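Take this structure, written in structure tokens, and hold onto it; I'll ask about it next.
As you look at this complex, bear in mind that one protein chain is not there, while each of the others sits in place.
Labels run A, B and C following the written order; every chain starts at residue 1.
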Amino acid sequence: MPTSLCDARGVYPIAPTPFLDDGAIDWVSIDRLSEFYLRSGATGVTVLGQLGEAPKLDAAESLAVAARFIQAFGRTPVIVGVTAPGFAAMRALARESMAAGAAGVMIAPPNTLRTDEQIAGYYAQAAQAIGADVPFVIQDYPLTFSVQMTPAVIRRIVQDNPSCVMLKHEDWPGLEKISALRGFEHDGSMRHVSILCGNGGLFLDFECERGADGAMTGYAFPDMLCDVVRLQHDGQRDAAHDLFDAHLPLLRYEQQPGVGLGVRKHVLQRRGLIQSAAQRAPKAALTAAARAEVEYLLARLAQHDPRAALPPL
Amino acid sequence: MPTSLCDARGVYPIAPTPFLDDGAIDWVSIDRLSEFYLRSGATGVTVLGQLGEAPKLDAAESLAVAARFIQAFGRTPVIVGVTAPGFAAMRALARESMAAGAAGVMIAPPNTLRTDEQIAGYYAQAAQAIGADVPFVIQDYPLTFSVQMTPAVIRRIVQDNPSCVMLKHEDWPGLEKISALRGFEHDGSMRHVSILCGNGGLFLDFECERGADGAMTGYAFPDMLCDVVRLQHDGQRDAAHDLFDAHLPLLRYEQQPGVGLGVRKHVLQRRGLIQSAAQRAPKAALTAAARAEVEYLLARLAQHDPRAALPPL
Amino acid sequence: MPTSLCDARGVYPIAPTPFLDDGAIDWVSIDRLSEFYLRSGATGVTVLGQLGEAPKLDAAESLAVAARFIQAFGRTPVIVGVTAPGFAAMRALARESMAAGAAGVMIAPPNTLRTDEQIAGYYAQAAQAIGADVPFVIQDYPLTFSVQMTPAVIRRIVQDNPSCVMLKHEDWPGLEKISALRGFEHDGSMRHVSILCGNGGLFLDFECERGADGAMTGYAFPDMLCDVVRLQHDGQRDAAHDLFDAHLPLLRYEQQPGVGLGVRKHVLQRRGLIQSAAQRAPKAALTAAARAEVEYLLARLAQHDPRAALPPL
Partner (left out) sequence: MPTSLCDARGVYPIAPTPFLDDGAIDWVSIDRLSEFYLRSGATGVTVLGQLGEAPKLDAAESLAVAARFIQAFGRTPVIVGVTAPGFAAMRALARESMAAGAAGVMIAPPNTLRTDEQIAGYYAQAAQAIGADVPFVIQDYPLTFSVQMTPAVIRRIVQDNPSCVMLKHEDWPGLEKISALRGFEHDGSMRHVSILCGNGGLFLDFECERGADGAMTGYAFPDMLCDVVRLQHDGQRDAAHDLFDAHLPLLRYEQQPGVGLGVRKHVLQRRGLIQSAAQRAPKAALTAAARAEVEYLLARLAQHDPRAALPPL
């Protein structure tokens, strides 16, 4: 079992899937984004997540997108979202992605799971379905998936499945959960796995201090996320918070469910990192009012962070 | 637009997907089942539904199963379940199935839909995604999908989308919904579509009387369903209820969520219609106690219906 | 701690709250119903349950209704539903009911509970809130409350709370749950509590065989429930099923969510046991079509059970 993902640190951006205005996959922007992520200090990337509009791709497209990111990232690890309504499709994408060079896969629970037994049972079956040689990441995101995993359930999944290597932590609230899980490690009841935090980064400032290893989220300034995690790891707490707080108004704006993807693609396009902000259906386009609000937030942010100083629309 | 499905009547069994004990698809049993359905008087069939373990097949298997049923059914219509987490996969299976000879497709709503707007919007987008030339069936099954469609929303979907041809009705309770929808037809506010009822057949005795055109469900005695619908359409009300009531104890037993599939495959195997009762994971095997209860119910049923007199285990 | 409820057997009907046509509480019918229940062989009764329209009473009315049933039942135990959105109101009704002579109280979980921890924690807090001297019944009804309790969670509640005396079992499906809980008793991991089954009685025929002690449900022929449980306990299996099966078409009709209360009050009124079928708002009145269906079911039932032979409307 590759142990590297268990020890992952830093920032794994959740990559959007760039489309051209006609809905075709924008391969050029995948390369451009990847190059930018690496230059910003990303230590990995996750593709085909919720933000990546994964359900809007068919099976062949999913594999092709994953493969393109893998190629662009070289030796830097790529995690592929393989969440699916059934194990046949999950297994197919997981094994094909690993064959293409992925470092691991990410699995979210179906929103019908309720009891601890059901959750632990699901991950055990999923781990078996994809094969014990495929490292996997638990995605713990109750706000979207309606599945609530206690720290004890996560521990059980980790202990029962040697191929579990990481937690994408995005419970809300979640700070105490990080402390509880790190407490399990300290008391010897759970082996170490990497904890990278999602939830739009809304609590990243404190998550690192609680014991998280970094971030895995799609905020449109992943370079800021990298800086905050690095500052925290370097013990520069105030500087980390200063930078984070400057971004918080925009970051908070991006975290709105449904709207968030539109904002992120819009800002990434404004930054020149993708050619088009197009989404495939179902999509939620930004209104003129929302675009103006984003411009205002960018202008205010630019007073603190020159990366937000963008050429006018 | 083919109008035949709008006027569908009778019984479209929901076909299980038969597997061999090793999990491979059992092509021989598909043919045997199909031959049995046709002999029993089925006027169509629906494949790759919930009962058909559709999410447990990968994309290639799904199409192959649909094609095999289509071939076996000849000119009798086959409806293919194409429910998917995204429109790309839905479109692919829908168009490939139609190319293989399907009569139409069935679409269940994602369980995140809440408001009337969301539901109507989803079906409009789905209809566009699969193409306006593909007849589709609305699956209205709140108990499983947690999406509640009022009669007014169903009317809106029917009126907005000319390719909508049928309602698989399995709201619970649902008798008044049938009356309301037929009332919309009578007052001219909704065009006619076929209404075939699911919900395990638990209310089939009265559904026909309320205006439903028949049944679309997976009860292991589809031949009984055909008889009840025929008796009702022939005006033999008491005889229809007598036959239905004799089956009700077993039918009720089969309708248990989760357990039902195991019971149905078990009884179909007992009847010699499929080779194995095997399910793919995730599965819920029948306990010895449950198997004994089914035997008891079959023995009691055999006193009223000789089709239930099966050779001992 | 009174041990009697732990060993309860037989049938505890869920009593409706009878109203007059103007919405006032019908005290006369409470007495008449109680007298009928006792004459039918009920070994207890449960009041202020879901069926009892409990949320439609204010605090003073709730206590008054409970007290009237308690007075009418004499030494036969009365269980009072005290489910409430907070512990203050729950405690008040529980303690007042016990002071009035109730044998115990019933508590359903709030539908926000998800994890095993949350469920066990809730019942521990509730038990403390009402006082350790108040025997309580767990209501396990996921179809209505959306809370899924595994057998292990129920065991934990029973073991953690000495005042837990009974399970109102209405999971669906639930037969295996009864077997699992009785298995816990046999292996010594759980003390004995009474299990009375709800769910409209839809599986009562087999629930007794699995180890349930009887029924707690609101079917409008509680006298039939008493007979079935007695026949099962006397070892007359076929006779029990014969009687049950004769009632199943009507019983199934009554079990429709939302509609069920209207059907039950209507049939109880038809039987002369309550003066009016009136409900307080929010209510779902029976349509003419539904009333005609009930008449048809009653007429068919009367061929098997003379108790269903009612004077014409």
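Keep in mind that, in the parts below, contacts are C-beta pairs under 8 Å (C-beta built on N, C-alpha and C of every residue); 3 or more make two chains touch, one makes a residue touch a chain.
This one's a predicted model, so the numbers in the text were calculated from it and none came from an experiment.
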Contacts of the hidden chain among displayed chains: A, B, C
Residue of C:P85, C:G188, C:G235 or C:P306 touching the missing chain in the full complex: C:P85
Identified contact with the non-displayed chain, of A:V259, A:A281 or A:L310: A:V259
Chain A residues that touch the omitted chain in the full complex: 172-173, 175-176, 179, 202-203, 205-206, 209-210, 241, 245, 248-249, 252-253, 256-259, 287, 289-290, 293, 300
Interface residues of chain B (partner: the chain not displayed): 114-118, 147-150, 152-153
Residues belonging to chain C that touch the chain removed from view: 54-59, 61, 84-89, 91-92, 111-112, 121-122, 125, 128-129, 280-282
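Rule of thumb we're sticking to: only the chains that are shown with their structure count from here on.
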Chain copies touching (chain A, chain C) - same or different residues, decided at half shared: same
Angle of rotation relating chain A to chain B [CA atoms, steps of 5 degrees]: 180
Gap in Å, rounded to a whole number, between the CA centres of chain C and chain B: 33
Approximate Å spacing (C-alpha centroids) for the pair chain A, chain B: 38
CA centroid of chain A to CA centroid of chain C, Å: 48
Touching two or more other chains - residue numbers and ranges from chain B: none
